[in-house]
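With one protein chain withheld, the remaining protein chains of the complex are depicted in position.
Note that the chains are named A and B in the order they appear, and that numbering of residues resets to 1 at the start of each chain.
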Amino acid sequence: MSTTSTARSAAADRCFSPEPEQRALARDLFAGVKDLPIVGPHGHVDPRMLAEDAPLPDPAQLFIVPDHYVFRMLYSQGVPMEDLGVPSRDGSAVERDPRAVWQRFAEHFHLFRGTPTGLWLTLELEQLFDIHEKPNGENAGRLYDAIQDRLRRPEYRPRALFERFGIHTLATTDAATDALEHHRAMREQGFTKVRPTFRPDAVLDLDTEGWRANVERLSAVSGVDVADYPSFLRALEQRRAFFKELGAAATDHASKTADVAPLSELEAGAVFERALSGTPGVDDARRFTAHMLFEMARMSAEDGLVMQLHVGSLRNHDAGVFRRFGLDKGADIPLATEWTRALQPVLNAYGNDPRYRLVVYTLDESSYSRELAPMAGHYPALTLGAPWWFFDSVKGMERYLDAVMETAGAYNLAGFNDDTRAFASIPARHEVWRRVTSNWLAGQTVRGLMDADDAHALARALAYEQVLRTYRLEG
Amino acid sequence: MSTTSTARSAAADRCFSPEPEQRALARDLFAGVKDLPIVGPHGHVDPRMLAEDAPLPDPAQLFIVPDHYVFRMLYSQGVPMEDLGVPSRDGSAVERDPRAVWQRFAEHFHLFRGTPTGLWLTLELEQLFDIHEKPNGENAGRLYDAIQDRLRRPEYRPRALFERFGIHTLATTDAATDALEHHRAMREQGFTKVRPTFRPDAVLDLDTEGWRANVERLSAVSGVDVADYPSFLRALEQRRAFFKELGAAATDHASKTADVAPLSELEAGAVFERALSGTPGVDDARRFTAHMLFEMARMSAEDGLVMQLHVGSLRNHDAGVFRRFGLDKGADIPLATEWTRALQPVLNAYGNDPRYRLVVYTLDESSYSRELAPMAGHYPALTLGAPWWFFDSVKGMERYLDAVMETAGAYNLAGFNDDTRAFASIPARHEVWRRVTSNWLAGQTVRGLMDADDAHALARALAYEQVLRTYRLEG
Partner (left out) sequence: MSTTSTARSAAADRCFSPEPEQRALARDLFAGVKDLPIVGPHGHVDPRMLAEDAPLPDPAQLFIVPDHYVFRMLYSQGVPMEDLGVPSRDGSAVERDPRAVWQRFAEHFHLFRGTPTGLWLTLELEQLFDIHEKPNGENAGRLYDAIQDRLRRPEYRPRALFERFGIHTLATTDAATDALEHHRAMREQGFTKVRPTFRPDAVLDLDTEGWRANVERLSAVSGVDVADYPSFLRALEQRRAFFKELGAAATDHASKTADVAPLSELEAGAVFERALSGTPGVDDARRFTAHMLFEMARMSAEDGLVMQLHVGSLRNHDAGVFRRFGLDKGADIPLATEWTRALQPVLNAYGNDPRYRLVVYTLDESSYSRELAPMAGHYPALTLGAPWWFFDSVKGMERYLDAVMETAGAYNLAGFNDDTRAFASIPARHEVWRRVTSNWLAGQTVRGLMDADDAHALARALAYEQVLRTYRLEG
């Protein structure tokens, strides 16, 4: 593929089978969904960026510095995080020249061969910056200038890109104690496509650094004096209502295990007291998290916020990197996850309740077909989330579809979300999902396992309709 | 595929790769096996139906009401089981009009897009009822009448269908305490293609509801007064002999874990005494089940009945559904399963014994390549069962073949069984297996990994010969 024209035609069929019959149908299916609005019900874009709508800074900040998907790969091959401009916690010196960061990235771009990050970066360069060559040590400076030049133009401002991307809904992820000033600001501007998501981990997980300070902040922002367990619950309910007012459709919860199981009110109160007084018992944190997730389910059944569970990441696996650089630095490593017993209490309590919706995300692929698809194929309240994190990739999506479609059916799936902090990568990520699902459905069709009408209907469902339905955004 | 002729040609190549070379060979291989007799060594068809040979009642009873594969999918999307005619335990009102049940099913038929249940239903409609349109709200009544019209004809009686399906052997699954009157009746009619299977779970698992009543029934039917552990064993031996007389080739055992490990005779006796006297010890049930499975292995080595183990389902996960509707309502959810250590005691005792044969079924796909194929590739007595339950699907079979063929080899596999309670779906299920194996073998062949002669031999082995050999039905 040395010539640009060949590359462009290959690009048109990206992710599609080379088999002509399947490829032709995949093109058809993709043509039917590629321009559907983007719905992003879960992600990590900074709402300030969209509220303030200031120009995006530079290529290094846009592509590398805040994105652990990118810098982890360079780090794994010996490039120090300092050299990539990743800010240190103690303020010690890191590279400040974005051009130097970009140069290092470009010199190591071959590391992304065959990775989803490489695919997204390629799509972004092509579609957003009309760059059709691979970064390398020699062209790095020229590409930097070309990107920087565009970033200065008004049509590259965040809100302009937001519209260009065709985003219908973008949800951010926000602490329970967040004042949501940027969300408020956007609403006041009449811009309601961005929604907050209630993520209370830092007040629910007793092991969080600074948990007590977080609870004090919860008191402050909620106006409920959190003095004991009942007032803690009231404060959380107040915050959920506040988030809902500002457009929240969902809550989000990260947990090492999938345990969602109630304590008695008495026990819960006692655990909370011990934590407040700084004398936690053995295993209190684990049991309290499981209990509070159950309480979150109850509140969801009551207030209608969709509950998302992201399970199975052992955060900050590399203690040295965490000490020097803090959270989200590419060293969160998955754990095997048990779902069948862990979710039984919450599904027995609320799994048949039409007011409740639970969307689950796993980092343990073996649980797709073994536990999650069978449960989603029974409980009305349970929906399977998209392939998450390391599985947000061509092969990851294909394995997900292989593993869950037959048992759960398409209508128990939540469609896609991009889960990204890299704003500019949003269209690329949705495009990959739409391409992969189109190709997968085409594969089923040319194997006589569904007809083309069904394939078209399912392509639409997976690209757009199911995510609206699951997150109750249809209205 | 809007025209019928295109749809019919697609149907001829169902499950086959679109790649012309592979497809052509898959057709060849399938042509060589599609008309081989059907051997069903494990399943849940009601023997009464075949003994009495009364006309099949109506489309709702035929396709929906007794089949949790079907109604679970509708339930997961909010259709109450009551509306589908699923009988309630307390006799409270459920839909009694089969036409109304069928109408609801037809309105939701899109939920089966891309599922194996959808594929079987489609094949049944096409092949048994000559219906080539997808059920929907509008054609529901018409299709109902068309099916009902056929069900009244003599050639749609169960035994006529049995012959038309080309069934060589069909095994049912029967409690240890079953009098097997329908099996006896069939034998007396000279009809010996249906065989009982000895499934003693309800007397081996101390946690079974009504265990003591079951043991009393065991006394009654066996004529052995079960007063203690030795007489319990004798009663079981009596029942096995009785089942064998009526044609049984195998026993079947369901268990949450794969543990098969002996207690001392003293311990086993003490546990049994405690259970009989209603004062079970902690962990007694688990240890006794493991022990009794070991005893079943011993008896199998002695009487030659093939031992089947179905492991890893957490039955009745949804307590509310179980309370209202009872067993087998689509809420049995798999568990991760450890096999390597769990089977070591029984394989060390009997795994090299030519009299013994153990066929294992798992709901944890990750154990196919990790544990089961390596063990089956060593122990002469161990054979891997077909992909079970949620894996009885096109993708499930392909993953199974991918995972086990290289390590276990084809001759340590048990071929296929349909495991169904839906009598009319038997040919469809075997057809899917034969198609998928034909296509898989064709794929290996066009990749130069075997030659066509080997592929033909393996297609036959997987469709027919291995199941006969494994279940000792060759004679």
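By definition in this document, contacts are C-beta pairs under 8 Å (C-beta built on N, C-alpha and C of every residue); 3 or more make two chains touch, one makes a residue touch a chain.
Model, not experiment: these values are computed from the prediction.
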item	value
Full-complex contact with the absent chain, from B:Ala106, B:Leu180 or B:Ala410	B:Ala410
Residue, one of A:Ser222, A:Ser393, A:Thr407 or A:Ser425, that touches the chain absent here	A:Ser393
Residue of B:Ala160, B:Leu327 or B:Leu449 in touch with the missing chain, whole complex considered	B:Leu449
Of A:Pro57, A:Gly114, A:Gly281 or A:Pro354, the residue in touch with the unshown chain	A:Gly114
Interface with the undisplayed chain - residues on chain B	19, 21-22, 336, 338, 340-341, 344, 347-348, 351-352, 354, 366, 369-371, 373-380, 382, 402-403, 405-412, 441, 444-454, 457-458
Absent-chain interface as seen on chain A, which is shown	1-2, 7, 10-11, 13-19, 72-73, 75-78, 110-116, 118-119, 314, 317-321, 330-336, 363-366, 390-391, 393-396, 399
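The definition used in the following text is that only the chains that are shown with their structure count from here on.
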item	value
Centre-to-centre distance between chain B and chain A (centres being mean Cα positions), rounded to whole Å	40
